[in-house]
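The other protein chains are all here in position, but one chain of the complex has been omitted.
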Amino acid sequence: MDLTYPPQYEAFRRRVRAWLRKNLPSRPRGLAKLAFDDPRRIERAKQWQRKLYEAGYVAMSWPKEYGGQGADVLTQAIVDEELVRAQAPPLIGQMGIQMVGPTLIQFGTEEQKRRFLPRILTAEEIWCQGYSEPNAGSDLASLQTRAELVGDEFIVNGQKIWTSNAQFADWMFCLVRTDPHAPKHHGISYLLIDMKSPGISVRPLIQMTGERGFNEVWFENVRVPRSHLVGELHQGWQVANATLLHERNMLGAATTTQQLFAALVRLAKLCTRQGRSAVEDPVVRQRLAALAMRVEAMRYHAYRQLTDTILGRPRGIAASVNKLVSTELNHDITVCALNLLGSYATQTSESKFAVDGGRWIREFMFTLGMIIGGGTSEIQKNIIGERGLGLPREPRALPE
Amino acid sequence: MDLTYPPQYEAFRRRVRAWLRKNLPSRPRGLAKLAFDDPRRIERAKQWQRKLYEAGYVAMSWPKEYGGQGADVLTQAIVDEELVRAQAPPLIGQMGIQMVGPTLIQFGTEEQKRRFLPRILTAEEIWCQGYSEPNAGSDLASLQTRAELVGDEFIVNGQKIWTSNAQFADWMFCLVRTDPHAPKHHGISYLLIDMKSPGISVRPLIQMTGERGFNEVWFENVRVPRSHLVGELHQGWQVANATLLHERNMLGAATTTQQLFAALVRLAKLCTRQGRSAVEDPVVRQRLAALAMRVEAMRYHAYRQLTDTILGRPRGIAASVNKLVSTELNHDITVCALNLLGSYATQTSESKFAVDGGRWIREFMFTLGMIIGGGTSEIQKNIIGERGLGLPREPRALPE
Amino acid sequence: MNFGLSADQELLQRTARDFLAAEWPPAAAHAVFDADHDGYPRKLYEQMAQLGWLGLLAPVEFGGAGGTCLDAAVLAEELGRAAVPGPYLANTLSILALRQIGVASVRRQWLPLLAKGQAVVTLAWFEEDTAAWPFPLKARGSVGRFGLRLNGTKRFVLDAHVADAFLVVCRLPAGRAQSTAIVLVPREQAGVAVRPMNDVDRTRRPCEVVLNDVTVPRRSLLATGGQAEKLLARVQNAAAVLLAADCLGGAERLLEMAVEYAKVRRQFGRPIGSFQAVKHRCADMVAQIEPARSLVWYAAHAMDALPRQAAYAASLAKGHLSEVFSNVAENALRVFGGIGFTWERDLHIWFKRAQWNRYAFGSPEWHRERVAQECRW
Partner (left out) sequence: MNFGLSADQELLQRTARDFLAAEWPPAAAHAVFDADHDGYPRKLYEQMAQLGWLGLLAPVEFGGAGGTCLDAAVLAEELGRAAVPGPYLANTLSILALRQIGVASVRRQWLPLLAKGQAVVTLAWFEEDTAAWPFPLKARGSVGRFGLRLNGTKRFVLDAHVADAFLVVCRLPAGRAQSTAIVLVPREQAGVAVRPMNDVDRTRRPCEVVLNDVTVPRRSLLATGGQAEKLLARVQNAAAVLLAADCLGGAERLLEMAVEYAKVRRQFGRPIGSFQAVKHRCADMVAQIEPARSLVWYAAHAMDALPRQAAYAASLAKGHLSEVFSNVAENALRVFGGIGFTWERDLHIWFKRAQWNRYAFGSPEWHRERVAQECRW
């Protein structure tokens, strides 16, 4: 048991921290008022990722020949942790870095790797994910977007939903049905689709928070060259799953939760009850401490997983447990905050009476969205029960 | 809206209360140490029921010709409530009064009614329920105890479990499979079995509380005259279900919960924290008040159901909601008590350091048993979801 | 022994449900969220006035129905079920206050207008630190030559942006001591400033009202001292009961939405409602809502007929129902999944109303402590 880092890593951490202190983009007031997908914000976000990349802090574990550094797990973990700690803006090219990049490294052709990987790192090309469909949410494998191979091209027709960033992405990695007659997990392929292709239309969805983010995307006879197929034809489900389990940002998620909790404690010190700081109220103390136990458990759980990864141990269903526990915990933290705020809890960011800029009611809703998105808590429990514990699946529904 | 009772009912209530005050059996210390199924306790319990019956307070709503008084719902509800309020010992013939009696009134032959009903009321004959089997718990309809009709007799073979009172009961009302080839709900019959029949053996089960109560019962070529079939052959499932929904003791269950909660509040006043009464601790007050809300909701919910019953309105899934909510609430009350007791929480009734005679840890386990018994919380939720809300059933499992 | 609604109340319930289903469909509530208007659907309120609902609690002599608190709770449940915005709550509480206090001329002036839906009167009551009564008042008045002069800042004033008058709660000097007072202040009075307090629940429009040397005639003083305090306690309890009823209606509506969706939404080749994860979630909502309904009725009945239990029952109801509504809202969202998270679906309207309801007129925690006090624990 050793919670310290070797000296060279500590030195590296200090360098990252110093660099971030100096280079972290300031947040000009004007920009904050722009919509999340305003071209000026996008441009700035791309600049930030490029700057970070040039400093050597993006996807360091990728192979050198495609723009990475072949760095080890610990180095990458330190960078992830420091970025969260510094409250650096999230990378606009995150979908590319976390999802399609690793997939291409594992399954892509040499040509695909050379074509796409470097531009993912520099944010020259932004990616979005085309998985969910209106009738394929929890049951993702029932997706129906059709891709027919005609000569050397796929002709794609169908609809995707919950596509973050689709309104400005350059490329989409997309699961499509290429064999409608095969069992549902065996007729899917993994395609790379140029978002500027004729036949694609995008409609933004407004979330209950009032913010944009997700989109619906329609394909009408969109042509995709066969060379943009990743992995084998009809093997897309396996391709997508292999990288779903790569959860990179182990310390990052735990650090995010710690930051949220630290903000809650600050709030408890700020709020008053009967003329005293709320943090002195025994009821509040019990709640905070109960949360602290769960937050600290996740912190050390992340260290344990980092250790396992360094040692090359299989991670099993750890990603599902993390997703389930972290999202529910983050949400519970926001519930505690609303209870501290009382009548001020529901004031929006537009209200001059909002505490913490209306952060908590927004996070309260947002964290519920995180519980639902990326596989609901129920889906994670199915995975834990079936893959983790070996409990039997439900019987198949008979076709009606 | 009127929460008062008409004067004649108030007068009746006063009579019941006065009678109970005078006649409630004292609890001699010696008796309390006897096992629950000691013949001396049984005898005393029978005496108590007989006395109550002779005073006119048992199963008053039953028809006069079978020993009842044809009384109305409100009269019966007042008696039930007063019995709970006076902490009268439970009736030893309860299974007969609440389960088989109403079934016979609805489905029995004239001969069956005359033979059995009066002796149920006087506790001359004690009944037990033969429903559950080792492989038929939540899935009760899959029961396998076989009854073959040979001439004018059924030959019964099989095993029942969770049979309360079987060790001293005179009769069992029992679900048996009479047609093994029919769909599972359609091959079951409802039999009355004399517990003194040759071929019956009974083994008591010890509960986790250390107490006896449940039994296993084996049948080996037990002969039951055909005249002891209730309702039609193979229609036993429908017979049993019709009376399962008669939940008689509406105010009784709510009053039991109120008494448990009142005991909790007394405990909170008794326990100390940092030299002050625990009931002054803000954390404790929050918990007590949260429970009070649920307890009072169930109290008024019971009045609402009583009103509906008086008005002859269909009760729907109310029994399932009551069972689910009451048992979980009772259990939560005991959890709160354990937290008040701290290190003393787990002291048993044999310990001279136990508070309230070790009541709370016993009730903590007992209330969990009540959550499980008589249809688990999960089964109640299935019923509420499917029968109450019309949600679709699960797909049938395919035979393997 | 008859714990249930009367035939008249059941008729009111059915009428209101049918009327609002037709006149205030979710699309209407969406419009309140989507556009930047004042959240006061005047046409709907005119109709409600004609139906006699706005004056339900006003005495018959002033054009009201002279109804009971249980009548009002029955209506409030339906307004919650339909997520109706606007000054219903503000006006109803003002009617409750006005019918017992002040000079006859004030009652004659305002009660008929309120019953007809032709005026909005709202209590300017809570301040920076709290939205529940009692609390130590900071706003203060003084008696001068030209009448009363008021200064102070009021928060969480419902619908102040469309109000015609405020019932300002402040303290007044009374000999050497201070006395609680309720003063009628017309909206147009000099020194009154109103600022919106933007809430996620756009069916509710709380405001800040700043009173800066506002001067009103002496006859505007409607009540003082014990009378004012007793009245405010009663108004606080009424608000709790009406909000509890609103929560009940909202929770029922969300349950219906979730169940309906669970029947039609298919995944893995089956309706999602056939999965226990979803089915049991829906059953949990039933198990929360059904007993809670009786608590609302009891609390309303206590306001009408059991004065010594009124505060206890009101806190039981508001404390519990606001938790139930929030729980149901969260569970309904989990049944819907992603689609429930969108602005264009109906769910978020009730989801947000649940959040506002949770904290208005005393948080669940506040009501729990009040229950403890009422029990003399």
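For clarity, chains are labelled A, B and C in written order, and residue numbers in each chain start from 1.
By our rule, contacts are C-beta pairs under 8 Å (C-beta built on N, C-alpha and C of every residue); 3 or more make two chains touch, one makes a residue touch a chain.
Source: prediction; values computed, not measured.
S.K.: May I ask you to name the displayed chains that the omitted chain touches in the full complex?
M.R.: A, B, C
S.K.: Which of A:Y5, A:W19, A:F36 or A:W218 sits in contact with the chain that's absent?
M.R.: Hidden-chain contact among the options goes to A:Y5.
S.K.: One chain isn't shown here. Among A:E133, A:E363 or A:E378, which residue touches it?
M.R.: Reading the full complex, the residue touching the unseen chain is A:E378.
S.K.: Consider the whole complex, including the chain that is not shown, and state which of A:A45, A:V79 or A:M298 touches that chain.
M.R.: A:M298
S.K.: Mind pulling the subunit C residues that touch the left-out chain?
M.R.: On the side of subunit C, residues 275-277, 280 touch the unshown chain.
S.K.: Tell me, which residues in subunit A touch the chain that this view leaves out?
M.R.: 1-6, 9, 74, 265, 268-269, 279-280, 282, 285-286, 288-290, 292-294, 296-298, 300-301, 303-304, 306-308, 310-311, 317-318, 321, 324-325, 378, 380-382, 384-386, 388-395
S.K.: Under the stated touch rule, tell me which residues of subunit B contact the chain that is not displayed.
M.R.: 132, 135-139, 142, 161-162, 205-208, 210, 214, 272, 283, 338-339, 341-343, 345-348, 350-354, 361, 364-365, 368-369, 371-373, 376-378, 381, 394, 396-397, 399
What we mean here is this: only the chains that are shown with their structure count from here on.
S.K.: By C-alpha centroid distance to the whole-protein centroid, which chain wins?
M.R.: C
S.K.: What pair of chains has the most C-beta pairs in contact?
M.R.: Here the largest contact count links B-C.
S.K.: So how far apart, in whole Å, are subunit A and subunit C when each is placed at the average of its C-alpha atoms?
M.R.: Centres of subunit A and subunit C (C-alpha means) sit 40 Å apart.
S.K.: Mark out which residues of subunit C touch at least two other chains, giving numbers and ranges.
M.R.: In subunit C, residues 270, 274-275, 278, 365 touch at least two other chains, as defined above.
S.K.: What positions in subunit A touch 2 or more of the other chains?
M.R.: 283, 394, 396-397
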